[in-house]
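With one protein chain held back, the other chains of the complex are shown just where they sit.
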Amino acid sequence: MNEEPGTDARGMGKSRIEALTDGIFAVAMTLLVLDVKPPGHLRLETSGALIDHLSNLEHSFVMYAISFVVLAMFWLGHHLQFHFVRRVDRQLLWINLVFLLIAVAVPFSTNLVGDHGHLQLPVVLYAVNLLVLTLLLFLQLRHLAASPHLTTPDLTREAVKHLRRSLLLFGVVPAASIAASFYSPRLGMYLYVLLAVPAFVPGRIDRLTRVKTDGDQPAP
Amino acid sequence: MNEEPGTDARGMGKSRIEALTDGIFAVAMTLLVLDVKPPGHLRLETSGALIDHLSNLEHSFVMYAISFVVLAMFWLGHHLQFHFVRRVDRQLLWINLVFLLIAVAVPFSTNLVGDHGHLQLPVVLYAVNLLVLTLLLFLQLRHLAASPHLTTPDLTREAVKHLRRSLLLFGVVPAASIAASFYSPRLGMYLYVLLAVPAFVPGRIDRLTRVKTDGDQPAP
Amino acid sequence: MNEEPGTDARGMGKSRIEALTDGIFAVAMTLLVLDVKPPGHLRLETSGALIDHLSNLEHSFVMYAISFVVLAMFWLGHHLQFHFVRRVDRQLLWINLVFLLIAVAVPFSTNLVGDHGHLQLPVVLYAVNLLVLTLLLFLQLRHLAASPHLTTPDLTREAVKHLRRSLLLFGVVPAASIAASFYSPRLGMYLYVLLAVPAFVPGRIDRLTRVKTDGDQPAP
Partner (left out) sequence: MNEEPGTDARGMGKSRIEALTDGIFAVAMTLLVLDVKPPGHLRLETSGALIDHLSNLEHSFVMYAISFVVLAMFWLGHHLQFHFVRRVDRQLLWINLVFLLIAVAVPFSTNLVGDHGHLQLPVVLYAVNLLVLTLLLFLQLRHLAASPHLTTPDLTREAVKHLRRSLLLFGVVPAASIAASFYSPRLGMYLYVLLAVPAFVPGRIDRLTRVKTDGDQPAP
C-alpha cells in the first residue's frame, strides 16, 4: 500500500502501529506460558508425584521467565525509540513489521530450547533470533537519526548516542550466550539474566536524570 | 535499556505500559477458558452422556470462574494504583514486568488445581502465586508513596492508607485458603469467593464517597 | 478493591475497562477459529480428499461465523451503552466483569454445538449463554438509567427506551432458537442469522437519524 499524497503525513500516525505492537507483544508474552504444560492432562495421585512432575518442568519455567523478560526488554527498546517518532514513513513501517515478525518467533525459539535444552543448536538459534531483533532496532534508530522530518526535536545527537549505547547490551548478551553455549548450552541460556542488570545498577546517568527531573517538576 | 537524559521523564509515559498490561490480562483471562475442554474431541451420542461429561467438568468451570475474577481483581488493583502514576522510573517498570510475569502464571496454576483438585499442593501453589502478586502491588504502592515525583498530587497520605488497606483482602484470602486446604483442598479454593464480598457490602467509606461525589458533580 | 475517597470519581475512568473489554472480545473472537481445525495434522493426498474433509467441517465453519457475529453484536451492545458512561462505580464494574466472564464462555459453547450438532442440549446451552449476556446488558442499562451521576446528559429517557428496545432482539432470537431446537437443533442455530437483520432493514429511526445528522454536520 503506497503512501499517497492524499494520505501523506497524517495518514501514518504512530498510534495504531503502537497499538498493534503492544497487542502482538502482549499475546506473544502470554503464549510463552502455554508451553509450560505437560503433554496431555495426566492426573497425578499424590503430592509427591506432582512435585516430581513439576521439578521436571523447572527448565521450562526458567525459559518462560527468561523469554518473558527478554521480550519485555525488546518491547521497551521499541517503546523508547518510538517515543521520538512523530510520523511513520514506508521504510519505518517495514522495519516495524519485520521486527514484529521476528519477535513473534521468540515463543517458537523458546519452545525449541525448552524441549531440547541439552543441545547447543537451539541456544544458538535463540541467540540469533534476538540478534536479528537487535539489528532491526539499530536500523530503526539509524533511520530515525537520518530522518528529522519523522522525529520530534527531542531526538538530539546526544539522545541517539545514548539510545545506541543502550542497544549494545542487547547485542553483547546473545553473543556471549553463543560463546558460552560451546561450553554448556544451559549456561548459555542463564546468561540472559544479565539483561536485567541495568535495572539494579543505576549508574551515573540515572542519577543525573533524577536530579534534573526533580528540578523540573517539584513534587507537591 | 537505560533511562537516559534524552528520554527522561516523558520517555516512559504510562500509557503504553497500561496498554501492555491490559493486553496481557485480556489474553490471560481468555486463555483460562481454553482449559475447560475435554482432552480430544469426543463425540457423545446422547444428551445424557453429554450431561455426564459436563458435570465432570464442573470443577474446571468453577476454577475458571474463580481465576477469571481473581485476575480481574488484580487487574483492578493495578489499575487503581496506576491512576496516580504520572511518570514511570526504572524500578516501577521492573515491578510491573515481574507483576505481569507472575500474573501470566495464574492460568498455569489454575490448570494445576483443575487437574489435581484432590491434592493439597496445587491449592497451596495457587495461593502462593496470588500472594506474590499481592506483595508486588504492596511494593509498587510503597515505591509510589516514597516517590512523589512519579505520582499525581492526588496520592495523599490518606489515599495511600486506603489503597494499602484494600490490598489486605488480597493477602488474607490466599492465606486463609492455605489454612483451609489442610482441612479440604476444595474448601481452600471456594474461599476465593470471599474476594467478591466488598462488591456487595458497601460500608461506611463507600457511602461517604457517594455523598461527596453527588455534591461535586450534580447529575443533570 | 474498595472505591476509596482518595480514588473517588476519577479513580475509575472508563477507558481501561473499555481496553480490557476490547482485548477480551478480540481474543475470544479470534480463538473461535481455532476450533475449526481437524484433530491432528493429517496430510491428505488428493484435492478430492481435502474437499471431503473440508465439507465435513462445514458445520464448524457456519458455527464459527455465527458465533463471531454474535460476539460482535454483544460487543457492539456493550459499546453503545458505554458511550454514555462517564464514571464507573463498583456495581457497574461487577456487572462488566461478569459480562466478560460469560462472554468468554461463548467459544466453549460454540465448541459444544460444533462437536455435537445433532443433539438439542448444546443448542439450549448456547442460547442460555447468550440470554445471560442479554440479561447483564439489561441490568447495566437499568443501573445507568438509575444513576445519572455515572452517565453523560445524553442518556435521556428517550435514549434509554431505544437502547432497551434494541436489546429485545438479543433476547427474542435465543428464545426462538430454544423453541426451534425441539424441532431441529440445526434449525435452532441457523436462526441466529436473524441477528443480522437490523443491518439490512434501516427502518424509520435510521432515516430520522440520517436527516438529523446531515443537518447538524453538513458534508464538505
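Each chain carries a letter (A, B and C) given by its place in the written order, and its residues are counted from 1.
By definition in this document, a residue touches a chain if its C-beta (ideal position, glycine included) is under 8 Å from a C-beta of that chain, and two chains touch if they have at least 3 such contacts.
Because the structure is a prediction, the values reported are computed rather than measured.
Note that of A:L50, A:I66 or A:L100, the residue touching the chain absent from this view is A:L100. Screening A:V27, A:L76, A:V173 or A:M189 against the full complex identifies A:V27 as the residue touching the chain left out. Of the options C:L125, C:A159 or C:V172, the residue whose C-beta touches the omitted chain is C:A159.
Seen across the whole complex, the unshown chain contacts chain C at 18-19, 22-23, 25-27, 29-34, 36-37, 40-44, 46-47, 50-51, 65, 68-69, 72-73, 75-77, 79-80, 83, 154-156, 158-160, 162-163, 165-166, 169, 196, 198-199, 202-203, 205-206, 208-209, 212-214, 216-220. In the full complex, chain A touches the hidden chain at residues 1-13, 16, 19-20, 22-24, 26-28, 31, 39, 87, 90-91, 93-94, 97, 100-101, 104-105, 107-108, 111-112, 115-116, 119-122, 147-149, 153.
Following the convention adopted for this analysis, only the chains that are shown with their structure count from here on.
Because chain A and chain B carry the same sequence, their contact can be compared by residue number, and under half of the numbers here are used by both. Spacing of chain A relative to chain C, judged by their CA centroids, is 35 angstrom.
Shown for chain B are the residues that touch two or more other chains, namely 19, 22-23, 26-27, 31.
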